[in-house]
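Removed from the display is one protein chain of the complex; every other protein chain stays in position.
The block that comes next holds chain A.
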Amino acid sequence: VCIHRVRSCSSIRFIKSKYVCVFDKSALKFSHQHRLFRTSAVSCGQIVQFKLSDIGEGITEVTVKEWYIKEGDSVSQFDSICEVQSDKASVTITSRYDGIIRKLHYNLDEIAYVGKPLVDIEIDASKGVSPEEDVVETPPMSHEEHTHQEIKGHKTLATPAVRRLAMENNIKLSEVVGTGKDNRILKEDILNYLAKQTGAILPPSPKAEIIPPSPKSETVPETPKDKARKTVPVSRPIVFSGKDKTEPITGFHKAMVKTMSAALKIPHFGYCDEIDLTQLVQLREELKPLAESRGVKLSFMPFFIKAASLGLLQYPILNASLDESCQNVTYKALHNIGVAMDTEQGLIVPNVKNVQICSVFEIAAELNRLQSLGSAGQLGTNDLTGGTFTLSNIGTIGGTYTKPVILPPEVAIGALGKIQVLPRFNGKGEVFKAQIMNVSWSADHRIIDGATMARFSNLWKSYLENPASMLLELK
């Protein structure tokens, strides 16, 4: 407590700390009876008991439901201290003073009494606020807006963010000229004040109505410092009071860390290619209204998924799974093709089951169902497990070639880039407009070789470049 005191008082000499220590203990002992006044030169503040004010309607007791501050926190006037509840009314209690919270008189869910102390606040004595003084009622303003600070009896308006900035740079607000409404001190004013101190020139403020205090308004002759400023432009980074934020990784993200670490153990090899989707684009345009009339939104994915399944029939090793000891390969009978989905939480991969026996239309309908469940956050365990092969349509966001990571226990994955209109040469050597999409495959090199991947990709490509060929596979 002693050390904390030293830090919080701006100009205390070390020799006084012992005195402060002693005083503090007695302050706590007597806090219920006396109001303590400092007459010595020590600049640490007095402890003031902030009592719970009248709630209205003759209410005498409330329940404390939430504390917004804890002991040791510093508060400004009008900051929220706690939330209390009484008979269906929730009341936000705000601080009357600037200072540091020294004691909370109640725990959560305890009954608090109107007129009795709620918190003890240590007020900085140099601010000169008498605890008996009534708070001046001003029109209600948003929490983000302005608080008043009384310095030597002169009200200086500044937002908490601006005051913090001033405090961090050891600037007294009373020395800064405010250029905002009602002489409010703005961030720019603090920065200009700083610039003057260090001789730096700041980049022009983006707000048109802020006019930096003109040196001409003060009849001060140009100092050598000003002259120096004109001839040597020095760029100083703007003071940024943001702090790093560290959070623990929990829940779903923790699980993803595990999965991706396991994926890293798989030796990936990549294979990429370019697909001419000109015919497919046209076909889809024709089929879209037909699907819509049956209540289904038709994208390109159902075609990609079905073509993949047809390819897997020829190259079943891509729909397999390697056991942990790498002794056995299991060829999965079902083609449960996963579709990577970007949701609020992150990447989830629901799968369409049994693609080998589904029509393109059925796949489209199932995708619709999974997509609406996905965006509502209501996918079930069955939808999210049992996948054997995955396609990721990253192209809807952007990109061409990527390097997708295989999702264990699968052995292959394909990532689809965006469809671009590009010039290509046809058989006659003429240039034509082609709808080009890039595909990037990754496969487990322990059981899949380059040739297999290439042949599978070529087959998949041929189905999509010439959609009519899929007809031959219709059952």
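FYI, a contact is a pair of C-beta atoms (placed from the backbone, for glycine too) under 8 Å apart; a residue touches a chain by one contact, two chains touch by 3 or more; residues count from 1.
The definition used in the following text is that contacts and distances are computed from a predicted model.
For the chain that does not appear here, its UniProt entry gives the protein name "Lipoyl amidotransferase LIPT1, mitochondrial", which is one of "Lipoyl amidotransferase LIPT1, mitochondrial", "ALA-interacting subunit", "Bile acid-CoA:amino:amino acid N-acyltransferase-like" or "Serine/threonine-protein phosphatase 2A 55 kDa regulatory subunit B". Among A:Lys65, A:Lys297 or A:Lys403, only A:Lys65 touches the chain left out of the display.
Remark: the omitted chain is touched by one listed residue; of A:Thr60, A:Thr92 or A:Ser241 this is A:Thr92. The hidden chain makes contact, of the residues A:Val239, A:Ala262 or A:Ala333, with A:Ala262. The hidden chain makes contact, of the residues A:Glu285, A:Asp323, A:Asp449 or A:Glu473, with A:Asp323.
Mapped onto chain A, contacts with the missing chain fall at residues 55-57, 65-66, 78, 83, 85-92, 94, 108-109, 137-144, 248, 250-252, 254-256, 258-259, 262, 321, 323-324, 330, 345, 348, 376-382, 384-385, 407-409.
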